[in-house]
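The complex is shown incomplete by one protein chain, all other protein chains being positioned as in the whole.
Read from first to last, the chains carry the letters A, B and C; within each, the first residue is number 1.
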Amino acid sequence: MAFCEEVFIEGLTEQGMERVMSIKVAINGYGTIGKRVADAVDAQDDMEIIGVTKTRPSFGCDLAVRKGYPLYCTYDDESKIAAFAAGGYQCEGGLSDLLEIADVVVDCSPGKVGASNKEKYLAADVKYIFQGGEKHAMTGMSYTSSANHLENKNVQGTRVVSCNTTGLSRTLVPLYEHCGSLSVECTMIRRAADPGDSAKGPINAIKPVLKVPSHHGPDVMTVKPEIAINSMAVAVPTTLMHCHSIVATLPDGHGLTTQSVLELWKSNPRIIIMNGAETNITTTAEVMEYARDIGRKWGDLHEIFVWEDGVKLDGNTLYYFQAIHQESDVIPENVDAIRALMGTEDDWRVSVAKTDAAIAIYNGI
Amino acid sequence: MAFCEEVFIEGLTEQGMERVMSIKVAINGYGTIGKRVADAVDAQDDMEIIGVTKTRPSFGCDLAVRKGYPLYCTYDDESKIAAFAAGGYQCEGGLSDLLEIADVVVDCSPGKVGASNKEKYLAADVKYIFQGGEKHAMTGMSYTSSANHLENKNVQGTRVVSCNTTGLSRTLVPLYEHCGSLSVECTMIRRAADPGDSAKGPINAIKPVLKVPSHHGPDVMTVKPEIAINSMAVAVPTTLMHCHSIVATLPDGHGLTTQSVLELWKSNPRIIIMNGAETNITTTAEVMEYARDIGRKWGDLHEIFVWEDGVKLDGNTLYYFQAIHQESDVIPENVDAIRALMGTEDDWRVSVAKTDAAIAIYNGI
Amino acid sequence: MAFCEEVFIEGLTEQGMERVMSIKVAINGYGTIGKRVADAVDAQDDMEIIGVTKTRPSFGCDLAVRKGYPLYCTYDDESKIAAFAAGGYQCEGGLSDLLEIADVVVDCSPGKVGASNKEKYLAADVKYIFQGGEKHAMTGMSYTSSANHLENKNVQGTRVVSCNTTGLSRTLVPLYEHCGSLSVECTMIRRAADPGDSAKGPINAIKPVLKVPSHHGPDVMTVKPEIAINSMAVAVPTTLMHCHSIVATLPDGHGLTTQSVLELWKSNPRIIIMNGAETNITTTAEVMEYARDIGRKWGDLHEIFVWEDGVKLDGNTLYYFQAIHQESDVIPENVDAIRALMGTEDDWRVSVAKTDAAIAIYNGI
Partner (left out) sequence: MAFCEEVFIEGLTEQGMERVMSIKVAINGYGTIGKRVADAVDAQDDMEIIGVTKTRPSFGCDLAVRKGYPLYCTYDDESKIAAFAAGGYQCEGGLSDLLEIADVVVDCSPGKVGASNKEKYLAADVKYIFQGGEKHAMTGMSYTSSANHLENKNVQGTRVVSCNTTGLSRTLVPLYEHCGSLSVECTMIRRAADPGDSAKGPINAIKPVLKVPSHHGPDVMTVKPEIAINSMAVAVPTTLMHCHSIVATLPDGHGLTTQSVLELWKSNPRIIIMNGAETNITTTAEVMEYARDIGRKWGDLHEIFVWEDGVKLDGNTLYYFQAIHQESDVIPENVDAIRALMGTEDDWRVSVAKTDAAIAIYNGI
């Protein structure tokens, strides 16, 4: 682990000093998630990208070069490192070289290589963040900004949960904290492939996840164990977003109304609430178009989208739909998780505000 | 209403006599549902098609001609009737002419013309069956074979509920009858358009039905009011089948297991249970391929398809998926409903067995 | 090779004798194509299915059992054969056992196992027919009914060309034979996956075949070398049919008009010509719906579908669209090819008429 320098320059205000302290972040795996985390980190003033890894010289390296991120090889093998130069890319070394200068590594590897990577991170004494593709059992710690930021303070490693779990956490945690208990059944209608993935199907079918209940919902309990939740899931032929159909049972005496549930969510970050009838945003297609319109990079939507007119509290039963941008909702949580692990910000709301302001600036809005 | 002749021919056995009594059935609206009901009725030995209607001479008439069904005009307007001859089709008259010779009319009109049609049927003193596109309030009576066959005996008119409601009724009614009470939350993942419909979208989006809870689930209560049910619905870009993700809460002391729930369903008609892992039928695409393989006309699947390995009873909570062939699951119910209205068969299981045997024969299996 | 018995029974008419001679056909690979060829052969009175192969006991065997086709293992390995019994299926032996009693084997294997299979067929001295997935170079002979039936007479083995090549041959060969020369450019808009295939994508993309010109068009020259043809191809997110957009250049003095081209095609078998505006059949969805309506098994359409109002002869340039049912257009050609190889029918039009009449009967039309 690199020494996280805090450069005290005489005469600087506290705010000024904060700015010069910069967490050194490595991205191991520069793909769909990695490229987004890199840019989100890069937009912050308290952290910086010191390198990203690719397995081999390929067109995907061009984006890193364009961004000015130092390029490393996922492996330490000399011949694999040398291949980059042969492919016309400057490679700064292998993963070990990168870990040596990093404070924290964000693991965005696609495959199931988590366990072996964890060994490397531990050996290098670097803090690490895995993504939701890995199991909680591997890290023993999971993270979403609103659920358990403080519990993640100063830990060696954690796991930012999946896009679906992150999305559920965003709307359920505030409900739980208001009500004191919560029981949830959720059906996840999942996009079958990402927009840039042309290999996967189905083209014309619905594919239920036959393991019932599915693993998706209960994963929320890795960040907020008090929420009782089960889920079922199907994959459908769309690339844009997941959609959750949620039935939450509130405890007696919850004191909420449909309107006050909406207010509760509006007072929490990273939730967008819009009225479908008024905005004509009635499908995930128009939600994504909205993200394009407001100038979001990659057309991303970091927020969870809730249709105002698709929420109904009927006695103790709350029905609602939410749409999840699978490529991006976890991106800001990764930034917050870095601060949690590095112990540089205790208040999750402060971290979220800082993260989002920086991303918004970089998004040009 | 025509006089439903019971021709007593001396010396005939009882079975023989039954065969010569033939209910005269008219189909008002010969489209996706109408053409299927016509063939299913035609395959029975106790009823016959005496005419089908089309609004105008069009390519769709060819199928009726090919089948030998007398063709009538949906309207009584002389010029509209005459247009058929000009288009090269023999037209036997207007709707009134058809109703005059019919015992029962199955209304398969597409639009929202139910109320005005009902007036015509009442005026003609003919029994009538509407489809699930019409509201229960219009008929005051609804029907599925297993839920309320006997209650429909000898009534003037009824409504065969929608494909979704029929599908829910198939699996929920046996559960309810075993348990004595039942509470259900269901998410319907709906195919957005039929296979032969190339106009409707979405091509790449999920469209939630923002009215929550949706009208779909509660419609079950029009045939079995004791089942407490709510639903949410989304439309997805597929043409093949609807898929239901169902969470049913059984009462304490239900005495069931995952296995005995499966047994219960197997002992009920029009439910197919298959193991996805064993058969490799894991999406609606393979379910439909199965229906093609077993030689079903139009590739239809009248049965509700339940994945054996997608059923799990956990305490009082039962999770399961079922797939619904939206074009055809209601077809055999229409046949049974005709018998209910005509009072020719009291036992729903007998009617179902008779209907299905005849359809199976006609399907060539 | 089995001895193809011609049982002369005294007193039989010639027609009667023909009926008792039955070509013994084996199907090696009982999948999408194999199951269809089996049923088409089974419907003929001059040939019979004496066995079909599967690689292992699986749900796919059920269909063979249901049809009463003897089941064989694709391999001769004793343990693989024994596995069928363990799986609950009666297996009659390995491929060698099947070849021993066959006159001709139709190879419908999915993979690229053609070359090694050919060795087995030659060793067993059985006639063989491969499908279009194999290359012409492997068989040295290719087949479509209208192009080169007689050239295939009594040969040891041939290849029924792919669905696309078969489709092109159907409409181009008559044109060529009328004109004496023909030059063609074709773009193939291909369905990316079959209806029962839920794994393949893309869900939302167009995928050009970057090798230009593509191999598809020139494959026509394996059955009619005189037609000069090139093609380009793209795959699109649909499962139903391929669509060809064709530009054919006729020689000077061709003497044809748009109308006489249509007449020419109408006088040839296995081409359906319909007017999109009149029938409202304007996409492949409605074409397939038509096939379902006329009661075709699996909803298949053995014919090539040409839109009458999508044909235009402008000087020497002929523009037209045709739709190809990728799962079934080659099925009747396989039956005709069997007769060519066995030398039992010299006139392709007679064979086609016989094949199609039998299939039509079996389809119940």
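In this section, a residue touches a chain if its C-beta (ideal position, glycine included) is under 8 Å from a C-beta of that chain, and two chains touch if they have at least 3 such contacts.
What you see is a predicted model; the values in this text were computed from it and never measured.
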Contact with the hidden chain (one of B:195, B:295 or B:332): B:195
Option from C:109, C:283, C:328 or C:351 whose C-beta touches the chain left out: C:283
Touching residue (missing chain; options C:32, C:131, C:152 or C:187): C:187
Those residues of subunit A which, in the complete complex, touch the missing chain: 35, 58-59, 63, 66, 195-198, 203-204, 239, 278-283, 285-286, 288-289, 292-295, 297-299, 364-365
Contacts of subunit C with the absent chain, listed as residue ranges: 185, 187, 189, 191, 202, 204-208, 210-213, 230, 232, 234, 236-241, 243, 245, 247, 276-277, 282-286, 307, 309-312, 314, 317, 319-321, 323
Residue numbers in subunit B that touch the chain omitted from display: 192-193, 195, 197-205, 207, 237-239
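Everything below uses one rule, namely that only the chains that are shown with their structure count from here on.
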Chains most often in contact, by C-beta pairs: A-B
Longest centre-to-centre distance from subunit B, chain (CA-based): A
Chain closest to the middle [Cα centroid of all protein chains]: B
Whole-Å separation of chain centres (CA-atom averages), subunit A against subunit B: 46
Intercentroid distance (Cα basis), subunit C paired with subunit A, Å: 51
Whole-Å separation of chain centres (CA-atom averages), subunit B against subunit C: 37
Multi-partner residues of subunit A (each touching 2 or more other chains): 202, 204-205, 207, 237-239
